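Note that one protein chain is taken out, while the other chains of the complex remain in position.
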Amino acid sequence: MNTTGQTPEARLAELGIELPVAPKPVAAYVPAVRTGNLLFVAGQLPGKDGKLLATGKVGVLDIDGAAAAARQCAVNLLAVVKAEVGELSRVRRVVKLGVFVACEDDFVDQPKVANGASELMVAVFGEAGKHARAAVGTNALPMGASVEIDAIFEVD
Amino acid sequence: MNTTGQTPEARLAELGIELPVAPKPVAAYVPAVRTGNLLFVAGQLPGKDGKLLATGKVGVLDIDGAAAAARQCAVNLLAVVKAEVGELSRVRRVVKLGVFVACEDDFVDQPKVANGASELMVAVFGEAGKHARAAVGTNALPMGASVEIDAIFEVD
Partner (left out) sequence: MNTTGQTPEARLAELGIELPVAPKPVAAYVPAVRTGNLLFVAGQLPGKDGKLLATGKVGVLDIDGAAAAARQCAVNLLAVVKAEVGELSRVRRVVKLGVFVACEDDFVDQPKVANGASELMVAVFGEAGKHARAAVGTNALPMGASVEIDAIFEVD
C-alpha cells in the first residue's frame, strides 16, 4: 500500500510531527487492546504538551481549529499504536475512526472536523490509511475537549 | 439462516426498495473496510435521491418519520455492502448497528427510531439480520441529519 518506500515514521517526520509518549495505562482501562489482528485503541483527546488543543463546543467559525484538534487526536492514536506494535509499518490498515465533535446544536460540519484526522492517516499510511468512519456531534466531552476519536487498526 | 430461499436482493425488491448507487470514496475515508471476515461500514445518513429524508432534532411527534429515516440509513448501508462484496447473500450476519439520533434533550425513544433500521435488516436477511445494537441521542449530526448509523457485518 505504501508507494513511496518511506516508513510511516519517516512520513510523520516530514510532516513535522513528533509522536508524543503514549499515555500510560490508568487504573481500570488501557490505551489499546489487541485481539487477533485487530487493535482497538481507546478514545484520544487532542492533548499536546500537556494541554488540549481545543476545548468547548465547535461552531461554524471554529472548523479549522477543530480539524487541527482532530489531527492531534490522530497523532495521539498513532503514539498508542507505536507503543503497542513497535513500528507503524506493522499497521496493515486503518480500519475505522469514531469521531465525536463537541458542538453547537446547529453545527453540521462534523465531517470537515473529522477530516483533520482522516487526512493525517492517509498522509502517513497511503492507501492503507483509508478507513471507514463515523463522525457525530455531542454536547460534551471529557475535560471539555472539542474532539475525541477512537480507532480500530489491523496490524501484523 | 434464510428460510425463504429468496436472495436478499429479491426481498428488497419485494419491499419496493431499490438500492442506490453506493457513495463514492471521498478523499480521506472510504465507505467500508474489510478486515478478515468483518466489514466495517462508515456512518450513513438518510440520503435518498440527493436529499436527506429527515433533518433536525427528533421529538416525540417525529418518531415515525425518524424511523423511516433510520430505515433509509440501513438501505444505504446495504448499498455499500453490496458494492463491497457483490451479492448480499455473502452477508453471513449483521453483527452490530451503531445508531445516533439527533434529538431533543427530553427524547427517550431512540430505540423506536433505531427499529426502522433493525427491522429492515431482519426483513432482508432473516435470522442472520438480527444484530447487537447501541442507540443513543446526540445534539447534532452531519448536514443536520436526524439519524446516522454505522455497522459491522460478517461476510463470506
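Letters A and B mark the chains in the order given here, with residues in each chain numbered from 1 onward.
One rule holds for everything that comes next: a contact is a pair of C-beta atoms (placed from the backbone, for glycine too) under 8 Å apart; a residue touches a chain by one contact, two chains touch by 3 or more.
Keep in mind the model is a prediction, meaning the values are calculated, not measured.
Visitor: Which chain A residues would touch the chain omitted from the figure, given the whole complex?
Guide: Interface residues of chain A facing the absent chain: 25, 27-33, 35-36, 40-43, 57, 98, 100, 102, 138-144, 148, 150.
Visitor: Which positions on chain B touch the chain that was left off?
Guide: Missing-chain contacts on chain B: residues 36-38, 93-97, 103-111, 114-115, 118-119, 121-122, 130-139, 152, 154.
Going forward, only the chains that are shown with their structure count from here on.
Visitor: Write the angle of the rotation needed to overlay chain A on chain B, where the fit uses Cα atoms and the result is rounded to the nearest 5°.
Guide: Angle of the fitting rotation, chain A to chain B: 120 degrees.
Visitor: Report the inter-centroid distance (CA atoms only) between chain A and chain B in whole Å.
Guide: About 25 Å separates the centre of chain A from that of chain B.
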